[in-house]
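Single-structure report; data block below.
As you look at this complex, bear in mind that one protein chain is not there, while each of the others sits in place.
This part shows chain A:
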Amino acid sequence: MRKVLLLGLMWFLCSAIAFAQDRVVTGTVISTEDNLGVPGATVIVKGTTNGTATDLDGKFSLSVPQSGGVLVASFVGFLSQEITIGNQSDFTIMLEPDAKLLSEVVVTGYGTQSKREVTGAVSQIKGELIENLPLQSFDRAMQGRAAGVQVSSANGLPGGAVNIRIRGVGSVNAGNEPLYIVDGVQLNSRNDADFTQSNPLAFLNPNDIESMEILKDAASASIYGAQAANGVVIITTKKGKSGKAQFTFNVYAGTTEPLKYLDVTDGTEVYQLRKEAYTNAGNGLPEANALNSMGELPSNWQSLTRDELDQIAADFDFYDWQREALITGQIRNYELSMSGGDDRTTYFLSGSYNQQEATVSPVNFQRGTFAVKLATQANSKLRFETNLNLSTFSQNTPFATDGAFLGNPAFSAATVLPQNPIYNEDGSFNESISGILNQNVIAVNSYNSGQQRTNQFVGNIAANYKILDNLTFRSLFGLDYRLVQGEDYTDPRTPDGRGVQGRGSIQSNWNVNFITTQTLSYNKTFNSVHNVSGIYGIEFRQETNQGISGSATGFPTFQFRTVQSAAIPEDITSFWTGFKRLGTFLQVNYDYNKKYLVTLTGRYDGSSRFGADNLYGFFPSIRAGWYLKEEDFLKSSSTISELKLRVSYGITGNDQIGNFDSRGLYQGVGTYNGSGGIRPVGLANPELSWEKNRTFNIGLDYGLFGNRVSGAIDVFNRESTDLLFPQPILWTNGFGSVTRNVGSLENRGVEFEISTVNVNTPSGFRWNTDFNITYIENELTSLYDGLTELPSDPAIRVGESLGSYFSYEYAGVNPATGRPMWYDIDGNLKYQVQAADRKILGNSLPSWYGGMNNTFSYKGLELTVFFQYEYGRLIPDGQVGFMRENASRLTLNALQQTYDARWTEPGQITYQPRVYSGGTEPRSSGMNTGGASLFNADYIRLKQVSLAYNLQPALLSKIGLTRARIYATGVNLWTYADGYPGYDPEFLGSATGIIPQTRNITLGLQVGF
């Protein structure tokens, strides 16, 4: 490829006028890499505009001053070389490849390109940027690093699910997940775990990643056809480098701690709320009823005065359940890798162990990985390579991954009535907890047990055969094999397990994903300036997923925890599903002298998920680039050091629907009296087809002041049509919906990336900043049958963004009565809302998001400070929704904030209504209706601070090391989320009872030898 590059890159001479043609010198510019001449290299006399370009053999001749002067030879991809002219007249100038520039290679679909040649919208995240972050999966590490890529945590489980949206949400009902490719193997990111969330992407040790490329525009992604609509994330893992064996040992350890504790009321305040609620509802015995509902009414209450009853509540102790349930945990990570090889064979071996505990005991994550990468040049034409990643990870399961469950500490620790002691005086668990949340979550979570294990293999084997000098055939076979197993035990000593004498559940789920890709690639340069390359390929992928699961009850004692000892089998079931894809693709690249670049791509792709009439689809794209810096008017500019204009347009498809959604099926469901049943579960749609995404992209890559300032701007319009929509069917016709291709939506946005070198002093102090910001707007542009709103979900409206809230605008509390009010459609105040009063209140998709990374370095010392942010998002917080009821409906704890803010006397202006027993005032809507329970979730988070010290080479050689680095890292250190009342504004949806994210602090050491 280097050779091609050299032959292909022809450099034009910038206009050079010689003022004093005193004498002529000649010479050759030679690459140290292959000892061949470098054609098109620039040779100038330093400090003048006097210069020339080398010919095809790397030769040049140039007029130079009679005496003095320095020749400067330069060529893209090489370090410039300076030679004093003296009285020499024939020069051999050796150019060394610039290692840094050489690595500026971007992985694109089925190949690589130099950064300069890229004409699509591709973001690159280098492995070193996310190195040693205490995060389990690389998708989480992508957060804030690339414009146009929005990453949010679905929960704080170590190894849990992560939500990634590249350039917005393009589909209402089909999937919005990008396609992940690790070493050529396409993966799904589906959670198959029953008892916790196991992110399949957590199989890979993030420190084994060389780089991640994100193909954002349709033109770049269209080579992946019917599965590329949501973008493509290509992961390239570290490979061996020839040379003597290099060992790297890395260790880090640290702690995790809760991000936040909610400020909650104490038992006396809950009593006050309950008492007020009964009083406001006209109850004659508010004190006794309040105590009774809190489970604190003494049996002699009828003989006590009201004051005496009040005194009982005044004497309540406060027990801090949150600080008992949300604790600090540990992180540990060990890695050893070895890399090396000779000129024919290279190898890379690595092994790692990672452990992290969540702040909710006993939830944790433990992973062991083992990777082998081998490549060998069998002969001058044939090269083999194999990349094997083996991984196993296990997770202790939580009571629940989310939800308002009594035993879920993430929900109940803040909401349990706080006058309940956690322990009895003898140190045993207090099992008699009053209030609706009547389980001792500390006890429940120490009694229950469960474990989820994922064993995963992702690997490939590939052969490359050089048919001709410029024609190569590559054959790749890849396999992604995943076995997810789990067991979960509800202890008979817990309230949920008591009735059934314990419940044991088991699960086994295996996913076999096979892929093979056969490609032919070609490149040739005509007349030195016409560069043509192309790739033609055929790809087949098949995935099958099956599983069995079961549960049983009736365990002899809590010591027996395997299903074998259970008395009553409760449930046993299995499933099987699968799909196939087959596609061919062709990509042709042409450029004129690396200045005008154009790429045409097409893929003809089929998916078994679609209707019999529409199995195959065609996905073409075109992209073009203009390297302006090479034009005469910019070539000599000292301000603009790089400028490239990119334009692209392409079509990609989305097939992320159920494997058999196009089929009319009867499923085995509906057993009765112990014998099997079947029922229709779907209507046939033989026309069912993929969603089409058409993205138009204009981008500009820029560099200023010798690339001290550089970056890119992209403007895009992503139009999704033929949306895979479950079109509602009248229930009277026996079905809920049929999946059809109807409707369209658009994502329009601007992405801006800038990298600056702020300070770079001769003494070695350097300060770099990388900043990115994305603005995106989403609009549903059409539905079907001329509808302006989806009948089954009126929040899906033409002209509005997805994720919109179509509900009732909250008007605060009536100062006279303390009752909550809403605006009707005409802006009048009312207590009880009606469907016609709904309007758009905002939406859950952020309008702005991005990140900023600052790196300070000075003589081996490095400080990294990374912020990440989102703006323009509204979310309901389920936990807060319960707690802002102020114990009016259910006897659970309230937020101090909503307690203090509640209406208590006429004239009071507040957003928090008076409490009313039962929760809802008569002839009123519920207090959490509509906008009353939506919160602004804008935030800025100090995602990472790392401080590292690299030992100086002089010292290293003395102690026989090649590298030594000591580092400390903090993750999620600080969050600014003005007024957000819940645990974490980053979460998606209502996030009720979700295991919170953690603040991680680690200290590490990395040595190479």
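Here is the rule we use: contacts are C-beta pairs under 8 Å (C-beta built on N, C-alpha and C of every residue); 3 or more make two chains touch, one makes a residue touch a chain; residues count from 1.
The criterion applied here is as follows: contacts and distances are computed from a predicted model.
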- Note on the structure: Answer for the undisplayed chain, UniProt naming, from "SusD family protein", "Insulinase family protein", "Glycerol transport system ATP-binding protein" or "NADH-quinone oxidoreductase subunit J", is "SusD family protein"
- Item | Touch with the omitted chain, as defined above, among A:I436, A:L597, A:A712 or A:L745 | A:I436
- Item | Of A:F526, A:W576 or A:F633, the residue in touch with the unshown chain | A:W576
- Item | Options A:T112, A:S475 or A:Q667, residue touching the unrepresented chain | A:Q667
- Full-complex touch with the removed chain, picking from A:G68, A:P922 or A:P953, is A:P922
- Touching the missing chain, which residues of chain A? 292-293, 295, 297, 299, 434-436, 438, 495-496, 498-500, 536, 538, 540, 542, 553, 568, 570-571, 575-586, 600, 602-604, 606-608, 612, 615-616, 618, 620, 622, 659-660, 663-681, 683-685, 727-736, 738, 791-792, 832, 835, 889-891, 918-920, 922
